[in-house]
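Of the protein chains in this complex, one is absent; all others appear in place.
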Amino acid sequence: MANISFVREKPLPQSPPPITESTTIGWIRKNLFSGWLSSVLTILSVYFIYVCLKDFIPWAYGGNWSAGSIRECLDTNPDVACFSVIGARWRQLLFGFYPSEEYWRPILTFILLFVSVTPIFSPRFAKYFWFSMIYPGLAVWLLWGGSFWPVFSIYLAFVFSGLGFYIARNQFKLSTGISLMIAVILLIVFYLFLASPFISLFKYILPINLVVIESMQFGGFLLSMIVGFSGIAASFPIGILLALGRQSDLPLVKMICVGFIEFIRGVPLITLLFVASVLLNYFLPPGTSFDIIVRVIIMVTIFSAAYMAEVIRGGLAALPVGQHEASAALGLSYWQSQRLIIMPQALKISIPGIVNTFIGLFKDTTLVSIISLLDPVGLASLIRADQKWNGIYWELYVAIGLMFFICCFGMSQYSQYLERKLKTDNS
Amino acid sequence: MSDVTTERAIDRSKMEVSDEIAIHISDMNKWFGNFHVLRDINLEVRRGERIVVCGPSGSGKSTLIRCINRLEEHQQGKIIVDGTELSSDLKNIDKIRSEVGMCFQHFNLFPHLTILENCTLAPIWVRKMARKEAEETAMHFLEKVKIPEQADKYPGQLSGGQQQRVAIARSLCMKPQIMLFDEPTSSLDPEMIKEVLDTMIELAEEGMTMVCVTHEMGFARQVANRVIFMDDGQIVEENEPKEFFDNPKSDRTKLFLSQILGH
Partner (left out) sequence: MSSVKVPVEKFRLGMLLGDTRYRSTTVQVIAFIIFVTVAFWLVDNTIKNLALLGKDVDFSYLWMRAGYDINQRLIPYTNDSTHGRAALVGILNTLLVAFIGCIIATVLGVFVGILRLSKNWIVAKLMSVYIEGFRNIPVLLWIVMIFALLTEFTPAPKAFRGADPEASMVLFQSIAITNRGAYFPSPVWGDGSMYLLIIFVISLVAILFFRRYARNLQEETGKSLPKFWISLGIFFIPTIVLYFILGSPVTLEYPYLKGFNFKDGIYVRNSFIALTLALSLYTSAFIAEIVRSGILAISKGQTEAASSLGLRPGRIMNLIILPQALRVIVPPMISNYLNLTKNSSLAIAVGYMDVRGTLGGITLNQTGRELESMLLLMGFYLCVSLIVSAIINYFNRSFQIKGL
C-alpha cells in the first residue's frame, strides 16, 4: 500500500475568491441572470418597472403645491399632480378640527407616548415604569383639556386605596382577599365623598386649565391614533384575563370566555361599530349617553381584546410545560405564579403577535368613517365634497395611503426586529 | 464526543481495498462569498476504503463531503467521482448522485411518508422501478438494518437510532457505490449510538467505500483505513488510525486529540 500519511507543515492563509464569485459582477450573475428563465424574468421586471414609473415620476415630481383650488391646478398644468390639496389641508388630515393654537397638545402627547412605551419594551428603562402608569391620565387631560384636578384625583384615589391595601395587608396582617376588598371600599368612598370637595378646593387654590376640546373636533390621524392606541392599551388586561379564562380548568369560566371570544371574532368590526353608534345606548341605563368616541373606543377595545386573547393564548401555549410545574413545586399560588413566572414569559413571546394585532387594529380604525366619524378616509370624502377640491382623488388617497403605509410598515419592521431579537435571546 | 467501542470483533480481513480510485479531488478551493472555506484540498479515495474526517467545528469537514455529491458547489479544482467529473452539467450530477448515498446528522426522513415509502420513493421515481420490486428491495435493506417490523410506521413514531438506521437503509436502496456520512451519531442519545455504528461497521465489512465525518474516535480507530484531520478549511494531517492517534505529528492535531480524547 502506498504511503498514505501526510502532514501539512505551514497553514495556508485565506486568499480572495475568484472574480466570478465575489462583489458586484458575481452577485449580478447569481441573482439576476442565473439561467435563461431568470434572465427573461429580470428583463421583463425591469421593463415593467420602467412602464410603471415613466408616467408616474413626472406627474408626481412636478406636482403643483401652491394652487388654491382644483380649478387653478387644472388651469396651470393638468398633467401634473395637484398636491396643493395636501398643502392646503394637511393640518386637517392630521388633526381634524382641533384648534390650531392647541396643536402642541396632541404633538406633546404623541412624543410622550413613545417615552411611556420605552420602559415596557426596553429593560434598561424599566424603572421609569411609573411614567407609563400615569401617561394615560396625562394624555386624556392633554387632549381633551379642562381642569387638571379631576384626572389627578382619579390617580389620587388609586394611590389612596393602594395605601389602604398595603396597610391592611402588612400592618394588620389581613389576607390578600380582604385587603383587596378594603382597597375597593376605600376607592368607592373616595369617589363618593372626597373627590368633589377635593377637586373644588384645588380648583380654587391652583387652577390649572387647558382649553376644553369637544370630541366632535377630533379627526384625521389624531382620531385614528387615539382610537387605535387606547383600544390596544385597554384591551391588554382584558385580553390577558380572557386568555387565562380560556385556559382554565373551570368549565363554566372556560365556556363564557370561549363563547365571548368566538362571538367577537366571528362578526365583522363594522357590525360592532354599528352597535356602538346605535345600540350601545340601549344596553345602558336609560338616560345615560356617552361620547360617540368613547363608545367607539369601548367597542374597539372589546374587539381587540378577543384577538389579543388568542395571541396571548398562543404565547401561553408556547411556554414549556415545566414552568407551571416548577412554580407549583415552589409553593406559589395560582395568581402568584401567573404574575411572577408565566405571564412575563408568555407576554415576551407574544410581543410580535401583539404588534401585528395592533397594526391590524390601526388599519381597522378607518372603518369609523362608515359611521360618520371623521378619520382620514372620512375626511377625504369631506374634502372632495368641498367646492374648491371637487373632483380630486388620486392625490388625497395617495397621501393618506402613504401615511398609513409608513406607520404600518414601520411597525411591522419593528415587530420583525423584535422577533429576531427574541429568538437570539431565548435560544 | 465519546469513545464508544464496539463489543464485537471486527473482521478487518473482510475489508479489502482495491486499487481503483472512487473519488479524486485535486486542488479544490471553495469560497462562501469572501470566506475561503475550503483551501487546496487534495484527496484520493480508493474503492473499499473507509475514510474518517475529523476536526473542530467550522473546519469545513461537512462542506467537503457535501461538495462530493454537489450539495455545495466548488469554485476551483476538480472533483471526479467514479470516473465522472462534477461540474454544473445536470446529467453528470444525476449520475453521481445515483452512485453516492448520504446520511445526515438530523436524519432528514420524510415525515409524511411511511418508512417503506421513504425507502421506495427514490427507486420508483429515479430508477423507474416497479413498486413491487422497489418494496422488495426496501424490505431487504430494512431487514439488513434490523428494523423490518417498522415498515408501516411513520418516522415520528421511531426513536432516533431507528430513524438513522432507516436513513441508511433509504440510501442503500439506491445501491450506491459510495456512502457519505455527515456526523450520523451526533444527534443521538448514547445508548442508540452503538446500534448505528454497528450498522455502519457491517456496511464496511461488505466492502462499501465510506467517507465519514464523525467524532466517534473508537469507530475511527477500529474501522477506518485513514483518518484525516481538518482545520481552518485545509487538510492538516492524514494517516493510518494507529499512527494518527498514537503518534500525531502536527501540533494542531495534538491539541485537537487532547481535547476530545482527554476526558
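First chain written, first letter: the chains are A and B, and each begins at residue 1.
Here, a residue touches a chain if its C-beta (ideal position, glycine included) is under 8 Å from a C-beta of that chain, and two chains touch if they have at least 3 such contacts.
Because the structure is a prediction, the values reported are computed rather than measured.
Undergrad: Touching the hidden chain in the complete assembly: which of A:147, A:217, A:281 or A:323 does that?
TA: A:281
Undergrad: Considering the complete complex, identify which of A:15, A:31 or A:196 is in touch with the unshown chain.
TA: A:31
Undergrad: In terms of residues, what is the contact footprint of the unshown chain on chain B?
TA: Residues of chain B in contact with the hidden chain: 69, 71, 94, 97-98, 100-102, 104, 106, 108-112, 121-122, 124-134, 153-158, 167, 170-171, 174.
Undergrad: Which residues does chain A use to touch the chain missing from this display?
TA: Within chain A, the residues touching the omitted chain are 30-32, 34, 38, 41-42, 45-46, 48-49, 177, 249-253, 256, 262-263, 265-271, 274-275, 278-279, 281-286, 359, 363-364, 366-367, 369-370, 377, 380, 391, 393, 397, 400-401, 404-405, 408-409, 412.
Everything that follows uses one rule, which is that only the chains that are shown with their structure count from here on.
Undergrad: Give every residue of chain B touching chain A within the complex, in rising order.
TA: Residue list for chain B touching chain A: 17, 29, 31, 33-36, 39-40, 75-76, 225-226, 231-240, 243, 249-250, 252.
Undergrad: Using the touch definition up top, name the residues of chain A that touch chain B in the complex.
TA: Within the complex, chain A contacts chain B at residues 1, 4-8, 11-12, 14-18, 20-22.
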